[in-house]
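For reference, the structure I am asking about is given below.
Every protein chain but one is kept in place in this view of the complex.
We call the chains A, B, C and D, going by the order they appear; numbering starts again at 1 in every chain.
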Amino acid sequence: ATLDDVKAKGFIQCGVSTGVPGFSNADSTGKWSGIDVDACRAVSAAIFGDADKVKYTPLSAKERFTALQSGEIDILSRNTTWTYTRDASLGLDFTTTNFYDGQGFMVRKDLGVEKAMELDGATVCTEQGTTTELNMADFFRKHSMDYVPVVVQKADEALSAYASGRCDVYTTDKSGLAAHRSKLSDPSAHMILPETISKEPLGPVVRHGDNQWKDIVTWTLFVQINAEEMGISSENVAKIKAESTDPGIRRLVGAEGKMGEALGLGSDWAYNIIAEVGNYGEVFERNVGPDTRVGLPRGVNNLWTEGGVLYAPPVR
Amino acid sequence: MAIEFKPSPSLPPPSNAVGAVAWVRKNFFSSPLNIFLTVFSFYILYLLVPPTVEWAFLDATWSGENKDACTAGGACWAFIVAYFDQFMYGLYPQTEYWRINLAAILLALLIGMYAIKAINKLILSIAVLIVYPVVAYFLFAGGILGLEVVETSLWGGLFLTTLLGVVGIVASLPLGVVLALGRRSNMPIVKSVCVVFIETVRAVPLITILFMASVMIPLFLPDGLNFNKLLRVLIGITLFSAAYMAEVIRGGLQAIPKGQYEAADAMGLTYWQSMLLVILPQALKLVIPGIVNTFIGLFKDTTLVYIVGMFDLLGRIQSATHDGDWLGTTTEGYAFAGFIYWAICFGMSRYSMAVERKLDTGHKRN
Amino acid sequence: MSEKTTTNTSFFNDAGNRALLFQVVLLTAVVAIGYYLFHNLQANLQNQGISTGFAFLNEPAGFPILIHLIEYTEAGTYGRAFLVALINTMLISFIGIVLATIIGVIMGLARLSQNWLVARLATVYIETLRNIPLLLQMFFWYFAVLAALPHPRDSIIFGDFFLNKRGIYSPNPIFQDGFGVVIFGFLACVVAAIALIVWAKKRQTRTGVWFPAYWTSCGIIVFGTIACYFLAGAPVTFDLPEASRFNVKGGMVLVPEFVAVLVALSTYTGAFIAEIVRAGILSVSWGQTEAARSLGMRDSITQRLIVLPQALRVIIPPLTSQYLNLAKNSSLGAAIAYPELVAVVMGTTLNQTGQAIETIGLCMLVYGSLSLSISFFMNWYNKKMSLVER
Amino acid sequence: MTDRNMALAQLEPGEDAIIEFKDVNKWYGEFHVLKNIDFSIKKGERIVVCGPSGSGKSTMTRCINRLEEHQKGHILVDGIEMNDNLKNIEAIRKDVGMVFQHFNLFPHLTILENLTLAPIWVRKTPKKEAEEMAMHYLERVKIANQALKYPGQLSGGQQQRVAIARGLCMKPRIMLFDEPTSALDPEMIKEVLDVMIQLADEGMTMVCVTHEMGFAKTVADRVVFMDAGEIVEANTPHEFFDNPQHDRTQLFLSQILNH
Partner (left out) sequence: MTDRNMALAQLEPGEDAIIEFKDVNKWYGEFHVLKNIDFSIKKGERIVVCGPSGSGKSTMTRCINRLEEHQKGHILVDGIEMNDNLKNIEAIRKDVGMVFQHFNLFPHLTILENLTLAPIWVRKTPKKEAEEMAMHYLERVKIANQALKYPGQLSGGQQQRVAIARGLCMKPRIMLFDEPTSALDPEMIKEVLDVMIQLADEGMTMVCVTHEMGFAKTVADRVVFMDAGEIVEANTPHEFFDNPQHDRTQLFLSQILNH
């Protein structure tokens, strides 16, 4: 089973993108960061009590599924959209969603386009082998608009092609758009159109058939969401563990019961996740929040209690 | 009675036959077509050279923090300067650069030692081919003697390019020899296995092989058995160029006269003795140009690892040009990469010519 | 007589047995490894519930393809997409081979030119392009050249032709009724031209009198066809490109991806071909040229009848490998959005269906047969050439 | 020096000269290879050129059909001056046949095609006629039965004879031979010389670079001896062999005869 393998080799092999700021991106010293990276780090914290026992494999969109299928990586955490076909026939299991996204369009401001419906006849750049490619096709077909697709092998090159003026429009998930816009030389000269043309639930993916591993990855995220809901953060978790009397919280941080055992983990697994990586809100703010270069609002990715859709099953 | 013969003195040629004027006339203006070609060539030079010189030198900017520093309108070499370390070493930790440098110096020293007569070439070769790789591996990867472990995923830049090239070259040669011998074997199964392998590999693009190596091999291995991606890519590259190498070497083997095989047989040498002592030394020497061409091809082909998500020199440059601070420096990046690859490949081909000449005077003098 | 014929030999010392044994071991090893890999593959596929088989080829693809010579929409099947990609690969290979050959021959001859400057320029061209990786050259042609071209709004316009970042736009001919007449006229002209050449050749054999048949027949084909065209009432209208909001609309367009791949492939391979051509020509000794000259033959005839036929023998085999390389290298087009086989099949299709084995197998099969057919054709041609010679 | 050239010039009236060298000089780069060659050859004359290796014999001969350019002086062949004019060169080359030491047959063509190529393409002879003529010459050199073979299938002597027949097929008025026998073994040399003697008997103008002194004695009208790019001596074979004027010639002859 994957868990045993991972424990035996001492680290998690995590498949990430080749560089989307805020989601998974390596800095000039080779240190990876981003929401997708933190997903892997949280799992590592749950298993090893140390968030840094992760090795990263940068993958282009077209390599990613094969890499996971073949066992090259243990978790694919690389803004991958959860779709029916992928879940059902690729030999993959989507765990849960850590980022609710939707596809959008980015254009140059001086083009004078305000709405996606004005894009008839435009040239559109996107990355090869993604749902984006299909959504784009569906969108233009649905509205019987003409377009010229320029499908580039890697996201980076697709962005380059857009930047060099090969295309009028760059399309990908809106989070990606924001991240990519931050990479452009003059971000303010580009705008993201208001429409969202698809649902893009993004989350970590694991191989089909290993339920234990799937549960670990799934519940790692649920722990982070629950922690935010309960107000537990990396800052106060130690204090809370020592002082809290709320049985729900005590169960979560491992002060009571042996919740980790069912997953094959230690009882402080959730504690470690929160201590090492933080709760969901922390992860979001740190990587893509308004104060970062990417600058995304919390929006739909907020707790259900705050008007978002994040709703994690209780840990009990 | 015999008239004495004194050869008339040699006169200098008429001025229109030699010297700069004659040279110019003969090379540039000897016929209408020639005149046209000359004018046309000068026009092309005029189109290409001044703007290039202006862009690359006169108007270039050599230092700066980001693209905004490059205001002169020429090349923005500041970008290369800023990213130079990454282009050379990839994401290898800065504090550990000395390990790569040390390995490079060691290799240069070892190769330089070939020039010294007193050293036994066999021992030296063993050192270069067996001891050195082990030492270099531990230097690069670390993990012993208190060296910090450096993940292969951090290896990149020119370092990775060189590593892929050198390992591919060193490993594909012996494999190519074996395949070539196999293809010329008179054992039908050995022969067909080699033929099928060589022809299949030669028929498909390197990309497919790299793709297989980088993501598909694990599908063919039992659960849990897996090995490093860099290693898999190396194996892919090696197999690929071994197939080409085999064909080159086969050409050399075919050029050795049958008499040499027979003489070796008649002297009682075994198959492997006669190959190693008699046939291969001659065959390999014959095909040095072909071997070097394969090396150069291999070295250039290492750029394809970029497509399977490894960051060699080209990959590093390509991703650096996406840095928001340096957007629009694509041309500089490509020019730099082009120059490095060119210098190495061109150097290799010239070096091989020199080696060939040297071996030539050494052995065949008829 | 035969009392001491056979000294008993151990089984392993017999040359035949040894060879047999070795081969059996090798075969067993190959089969065993093959079986082992296959077995693992099956187990892995089963474990992970990955579907297998080629049924996906009949399912709708749902993704667009930039360049399609045959009818293709997003509603087409994966099989259709595969076909489109295959045609794109063959298209770029074929045009690339033709262009590379032309460039190679010109550059090879230029390097042998008496004109010092021309020879040097050709040398610089060859030594530069040969020693820089093709992928880099593709990136260069795509991104650097793309950057240099104007936005569609500031298109460079020559009459009905537009040049901008989106490509080269030209009028697209639309054939009306009556175009059949033109085609028929064209074919008739070709037949007439061939007849003329045959007649001229016959007459020359008979009487020795020359007739410039090649130029005349070119004239017949060109002017005859034009005449037919107007006689038929000019049955072609043009869909002219015109500037629209984002792009130039209508007309025929050569997209930058195609142009970049084509330029990169043909200039790169052309540099190799140039060296092959040069070596081939140099392999024909100067004595041959001198002999022809001393017989009073003009240099053009000497080249055509004496030097070239002999040089071709040396040129063709290495030329074949260059053609094969070009076909395989077209797969690098995937890196810059040219929708060829690797991009469409190993890229998008593989990603949507997840069937790595089938898609990669398909690709390898295609390249294998493409390579085979090129070398088959070239071997046939080579044989024909050498038959004529010997 | 001048008087030596005068002496040579006196030998030629020059009126019915078919080849005239007037003070010809040639350089290879800085190297002065032909010095003041002043010499003419009458119609029907048979000239043998000899001299030490490197003395410029080949160069002089090749100037006659402008396989080499000269830089000073004039060469007139059949009254036409050899200069950059392509028309002239073509016209002369039609009239001047040349046989090379290394044959230079076209290996990709049959013997017959080797012979008919130039007549068909240069002289515009009908193919049939050209072939008949070719067969005629092949018979003369006694290898008509080899017509459909390729050069690679013939022996050296046979190849050399094909080369001669090829030259003859253009019906040249002048034939140049550049050491046509030095690559052959004695038996083959005899074959080839026989053919040349036969040609000579028919009155063709011939310039032949050779060291076959037997041939020179039998056939030549004049023997020209060159050294260091100059014509040292030109005389009838009789005078040349029995009574050489220059000490250089004497030295050379003594070496050849002793060999």
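Following the convention adopted for this analysis, a residue touches a chain if its C-beta (ideal position, glycine included) is under 8 Å from a C-beta of that chain, and two chains touch if they have at least 3 such contacts.
Computed from a predicted structure; not experimentally measured.
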Of the residues listed, B:278, B:335 or B:348, which one is in contact with the missing chain? B:278
Can you say which of B:112, B:146 or B:268 touches the chain missing from this structure? B:268
Tell me which stretches of chain B touch the chain missing from the display. 257, 259-260, 262-270, 273, 277-278, 281-282, 285, 363-366
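Convention: only the chains that are shown with their structure count from here on.
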Return the chain whose centre of C-alpha atoms lies at maximal distance from the corresponding centre of chain D. A
Taking the mean of the C-alpha atoms as each chain's centre, how many Å separate chain B from chain D? 53
Could you state the distance in Å from the CA-based centre of chain A to that of chain D? 89
If a residue has to touch 2 or more other chains to count, which residues of chain C qualify? 44-45, 47, 143, 147, 334-335, 346, 356
Multi-chain contacts in chain A: which residues touch at least two other chains? 66, 69-71, 153, 157, 160, 164
